[in-house]
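Omission of a single protein chain aside, the complex is shown with its protein chains in their original locations.
And then chain A:
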Amino acid sequence: MSIAIEAAKCVGCGLCTEVCPGNLLQVKAGRAVIRDVRDCWGCTACVKECPRQAIYYYLAADLGGRGGRLYAENTKNEIKWQMYWPDGSFDEIVTAKGEANKY
């Protein structure tokens, strides 16, 4: 269970290193890196914090992962959760911040 950082998109702003509850992220040579993917809790705080959508979340192989990548575009009123699949297709689910969970 972990996140991955796309070096090509990362600008090394360090916002993700601020919010990781496990102090797992660092900026090294101008890019964010994770110390050890096995230590990620999967909270997605960094995914939601990244202004460049350079961080995605994935299910590791031991959790049934099939290569899907979950990104989040975090705006003032909603979060657009984008799931990219290995075949090139993608799904989007929008959660409105002003709306409570139905369940």
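The rule we apply is simple: contacts are C-beta pairs under 8 Å (C-beta built on N, C-alpha and C of every residue); 3 or more make two chains touch, one makes a residue touch a chain; residues count from 1.
The working rule: contacts and distances are computed from a predicted model.
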Choices "Nickel import system permease protein NikB", "YCII-related domain-containing protein", "ABC transporter ATP-binding protein" or "Dissimilatory adenylylsulfate reductase alpha subunit" - which one is the UniProt name of the chain not shown: "Dissimilatory adenylylsulfate reductase alpha subunit"
Which residue of A:11, A:33 or A:83 touches the chain not shown here: A:83
Of A:4, A:33 or A:59, the one touching the omitted chain in the full complex: A:59
Touch list for chain A against the chain that is not drawn: 1-2, 18-23, 35, 37-45, 49, 57-66, 68, 70, 79, 81, 83, 85, 91, 93, 95-103
